[in-house]
Structure formats: structure tokens, C-alpha cells
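For this view, one protein chain was removed and the others were kept in their places.
Here is chain A:
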Amino acid sequence: ATEAHLKRQRAAPNLRKLVYGTVVVEEEEEEVVDEEDEELGGLFRVSRPEKSKKVRADATDCSRFQPDTSHDWDQEEMLASIRDCFVTGKWEGDKDA
């Protein structure tokens, strides 16, 4: 139980950092890369292949959340994992249909 508690404590600030913290990291990375832009013959700049961040910045603006492809809903275990989300599933003792 203590282990689980520690794990949860570790996970909590991580998620906040993931949402609010990574922006800073990305900007720093970009600055470093920009300085590395090499020049050819002092005239031409090497056009770099688009970095992952650039690709994301110009990606399609869509609110749809693509489903997790690792879930196979033909499997019996997957179906069992959401069984209690329905009224036909198991009810907690203190609640009543």
C-alpha cells in the first residue's frame, strides 16, 4: 500500500509538469537547434527537414481524440474491463438502482 501511495504521489506532479512544464523545455530545445543552422558558402542556409515540433505546429486543428490502437475490443478481457460502467454491472453496496 505504501508503494502504491508513493507511486501516486510521484505521478501527481508529473502530470501537471507534462501539461504546463514541457512548453519551456521545447522552447529551449528549439533555440539550441537554431544556433546550429549551418551556412553553405556563406550564402545558402541548409533547409532542415521539419522537426517534430514544427510538424505539430502546422498539424490539423481538430478536437477529436484518436483512439488507442492497442485496445482490441474483440477480446473478452477488454469487454470485461468496462463491464461495471453499465447499470447492468455490479453496484457498490451503498448505492441502489
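As a working rule, a residue touches a chain if its C-beta (ideal position, glycine included) is under 8 Å from a C-beta of that chain, and two chains touch if they have at least 3 such contacts; residues count from 1.
By definition in this document, contacts and distances are computed from a predicted model.
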Undepicted complex member, UniProt protein name, chosen from "Membrane magnesium transporter-domain-containing protein", "RNA 3'-terminal phosphate cyclase-like protein", "Gluconate 2-dehydrogenase subunit 3" or "Vacuolar protein sorting-associated protein 21": "RNA 3'-terminal phosphate cyclase-like protein"
Interface residues of chain A (partner: the chain not displayed): 8, 11-12, 15-16, 18-20, 23, 47, 50, 54, 56-65, 67-68, 71, 73, 78-91
